[in-house]
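The other protein chains are all here in position, but one chain of the complex has been omitted.
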Amino acid sequence: MNFSLTVGLPHYLLVGAMLFCFGLYGVFSKKNAIAVLMSLELMLNAVNINLIAFNRFLWNNPVEGTKHLLLNGHVSAIFVIVVAAAEVAVGLALVISIYRSRLSANVDELDWLKW
Amino acid sequence: MGDIASGLIFLVFALLTVFSAYLVVSSKNIVHSALFLALTFVGVAALYVLMNADFLAAVQLLVYGGAVAIMIVFGVMLTLRSGNAQNSNLDSRNALAGAIVSLLTFATLGLVVFTTEPWRKTVDLSATGTTTGDISWLMLTKYVVPFEVAAVLLLVAMVGAIILAKGVNDSK
Amino acid sequence: MIRMEASFQWAWLIPALPLLSFLIIGFITKKWPKLSSTISIAAILTSFVLAVWVDFGVFASGVGAELVEKPYQHVVNWLTFSGVPWGLSAAPLNIEFGTLIDPLSAMMLFVVTLVASLVQIYSVGYMHGDKGYSRYFAYQSLFAMSMLGLVLSTNLLQLFIFWELVGLCSYLLIGFWFFKPSAREAAKKAFMTTRVGDFGLLLGILFLLNKFGTLNFVQLFHMMTPEVKAMVAVGGVSYLTLTAFLVFIGPIGKSGQFPLHVWLPDAMEGPTPVSALIHAATMVVAGVYLIARIYFLFQGASPAALEFVASLGGFTAIFAASIAIAQNDIKRILAYSTLSQLGYMVMALGVGSLTAGMFHLMTHAFFKALMFLGAGSVIHALHEKQDIWEMGGLWKKMRITGTTFAIGVLAIAGVPPLAGFFSKDEILSAALHNGHPVLFGIGLFTAMLTAFYMTRLFVIAFMGPEKAENHPHESPWVMTLPLVILAFFSIVGGWAGIPEHGFAYFVRPWGSEFEPEAMNWLVAGPSIIVGLAGIILSYIVYYGKASDPVEAAFPRVYKVLKNKYYVDEFYLWIIKHIVDGIGKVLYWFDIYIVDGIVDGLAWIARSLGSLFRRAQTGQLQVYAIIFFVALIVLFLAVTYGEGQLHALNPLALGGGK
Partner (left out) sequence: MPQFGSDIFLLIANWIRGLFGANTYAADVVMDIVKFIMIYVVLVLAVMVFVMLERKVCAWMQLRVGPNRLGPRGWGQIIGDMIKLMGKEDFRPDNVDKWPWALAPMFFLGITIMVFAVLPFGRGMVPVDLDLGIFYILAISALSVLPVVTAGWASNNKYSLLGGMRSVAQMISYEIPLVFSLLGVVMITQTFKTSAIVEAQQHVWFVLLQPIGFVVYVIAAMAEINRAPFDLIEAESEFGCGYFTEYSGLRFGLFYLAEYANLFLISAVAATVFLGGWQGPFLPGWLWFAIKVLFMVFLIMWFRWTFPRFRVDQLMHFGWKVLLPLSLANIVLTGVGIYVYQLIFPGIGG
């Protein structure tokens, strides 16, 4: 790969991958349930970066017969954001309700279903 | 000149995003994590702008920065017990395994990114201008059903969140 | 010819009508006893008429002889196992249901429907007022259906099904008064004991099926080639011999031959008409009928098989007859008499005379049913008293019963010209003629014993001193009418063997030549003499006695006989000590070895479970880590793997690599 300052698809994808993997690490290793939620948000953002990068570099052309750009990636990203918002709302509500009954938001302690 | 500038700008925001994402997961104080999360969102929004996704950048700021981050901070504050903020975001015993698996995942993703020939595009298609109209056009034509479904999802999530957080009043 | 064919093809109605009756009674008219009995009797009488029609076709024309060579079959296919040809038949296995008509089955049809009809009519009087009146007739109908189906079976499987059905009916009817513990026990005993025999029969059927690929009697008969006869199973035993032995185990159980005879006396716990029908005239002779049906198998087997059959029959005959001398229960005497006569029949078959065996089967059915019904009449009159020593003086009070009973006694004793004389004479002459002098002697002695104990029964019960506490009275006409009819047949039944083209002309093994045989007075003479001797001796010994003089004279022998040679006790001892011991060993084996293995497996599973459940940490994050590890491995395998996975590359990356 020749060195160039021109920013392209792989760069964005790499940023997305890094974000995703940081999120993954957070999901894997955080004790606090809210931290896990945050890490999830990171992962969702990483996905969004990828979606938009793909849209930008691979499908950035008008829809046939119209002057509109093909922005499927953007629309998908919006839906991801919608879902993320719903997820955060419900997730936080769950965490708070668990916290209320257990006085803890520690994921390690949420193992009532184990063996 | 422009290439270098845009490259530098990308570099700045990419680093901001990635570094604050790193801090989100590495910070020992969960409030700091939440704040860095907000910073990450802002950085991602900036990346969107660099990709000509201005509408999405604004949505990102509005929804993630203005709502999700705040909600999370709020949730943190509601579930934080006094006096232990400094150690509120500890790693569990899975940390090492999690790190290894995350690294592996990253290696895999990197492998895919760099070995997939059609993806090695650096061409700036230089399509500029607003994306708002096109997104709305797509939303109201091709994706109108998912759009409505998303609306229903949000409503359901809202009701669910309220019920979960408030608790059901049994005395009724 | 056409007319006869017409009657033959309606033969299936003969078992079908009682079945219909059974269903109607069972499902509809159970609440109305009179209606139930009417339906049942109507059904069996119709069957009787049909049977007579069929018999007319078989015997009253020239068809009978043809049918011996080429039996009439009317079949419908039931199961077809297509594919691999079975055994020697080299054709797909076909299991069919149908009716087989030849003189043998025609004769049986007549006997069974006649006796069943009479017994059912008799039962109207005998079972009057019983709580289970409708149930009784339902069982009777079911039994009639089963027995007739058995008689008409075209193949061994069909026969086996009906064989088990009659066993079931026997069980149900022995235990008809299930509130009596003894009835329950007797029913169970009968069922269990016959199971032993049925197991052998089933094995035999499987052996036949395995080798011949068909169970149809006619087809089996035509396969009895010399090559087949030469087939060796184990060691020096030919395949057919082995199979014949196995099949013969069935009749041993069903027809109460020696080791498995113990159920039949106990079966007398059932209502007396049931004993008459099932345990004297029809079901118990099913075994004899089975042997006759597959007689070609025994003919094809080594002579040892028939030898064994004959010996067992002869032994059973004398064995049961000797027991009968010492019994006091009227029905038990008759039961042991039945055993003895069944032994006679089996012996006849064993010495090579199918004709004699079947002839005796028929006559025996008449006079034994007569005596059972007579005994029932007596018991009915004396309100369930069965000990002959408590009877006495019935002759004066119950003329019809007494007279008909006397005819039965004379018939079984072999006094000419009654039925028993002809058939017994035929057996004895066949034994002598076919070179079994020992069996001839046994037969002769048994004949004397038979005359002795039957006379003993009659003398004590009917001619003994009158008992004041008894108020016997003659039974109603529905009970005496069957007695009279059966008495008639007991007298004339034997005359079927007299004409040139008589019984022997029709009822003979398939493919055998008819050899007319004149009355052998050398045999008949001693037979008559021993019969009369037995009667006279018994009369002298027992007339006017209030207790058994034989008991006083030979107490030890009497005791042995009284206790039936301790066979039941011996069985009990075996069961208690040997079977129980084996059971204990097996129990130990089961607990510590079998259960040990099972428990060990369970323990292994449990240990593995408790080991692996550690993986079920309940922690989402551990699951997520595992999930992602798997995902990465899978992805790399699919994307960069060689061989099979290589083909999936386009799917994984949309064609890019």
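Order of writing sets the chain letters: A, B and C. Residues in each chain are counted from 1.
Keep in mind that, in the parts below, a contact is a pair of C-beta atoms (placed from the backbone, for glycine too) under 8 Å apart; a residue touches a chain by one contact, two chains touch by 3 or more.
Predicted, not measured: the structure shown is a model, and the values here were computed from it.
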Quiz item: Which displayed chains does the hidden chain touch?
Solution: B
Quiz prompt | Residue among B:Ala46, B:Leu61 or B:Ala150 that touches the chain left out of view | solution = B:Leu61
Quiz item: Which residues does subunit B use to touch the chain missing from this display?
Solution: 1-2, 29, 31-32, 35, 38, 42, 54-55, 57-59, 61-62, 65-67, 69-71, 73-74, 77, 85, 129-130, 132
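The rule is simple: only the chains that are shown with their structure count from here on.
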Exercise. For subunit A and subunit B, let me know how many angstrom lie between their CA-based centres, rounded off.
Key: 5
Exercise. Can you check how far apart subunit B and subunit C are, centre to centre, with Cα atoms defining each centre and the answer in Å?
Key: 87
Exercise. State, to the nearest whole Å, the distance from the C-alpha centre of subunit A to the C-alpha centre of subunit C.
Key: 83
Exercise. Give me the residues of subunit A that touch two or more other chains.
Key: 24, 27-30, 107-108
Quiz prompt | Numbers and ranges of subunit C residues touching at least 2 other chains | solution = 619, 621, 625, 628
Self-check item: subunit B residues touching subunit C - in the complex, by the definition given at the top
Solution: 92, 94, 97-98, 101, 104-105, 108, 112, 115-119
Exercise. Over in the complex, which subunit A residues touch subunit B? Could you list them?
Key: 1, 4-15, 17-35, 37-39, 41-42, 45, 48-49, 52-53, 55-58, 60-61, 66, 68-69, 71-72, 74-75, 77-79, 81-90, 92-97, 99-100, 103, 105, 107-108
Practice problem: Flag every residue of subunit B that touches subunit A in the complex, lowest number first. | Solution: 3-4, 6-8, 10, 14, 17-18, 21-22, 24-25, 30, 33-34, 37, 40-41, 44, 47-48, 50-53, 55-56, 59-60, 63-64, 67-68, 71-72, 74-76, 78-79, 81, 88-95, 97-99, 101-103, 105-106, 109-110, 113-114, 118-125, 127, 131, 133-135, 137-139, 143, 146, 150, 153-154, 156-158, 160-165, 167
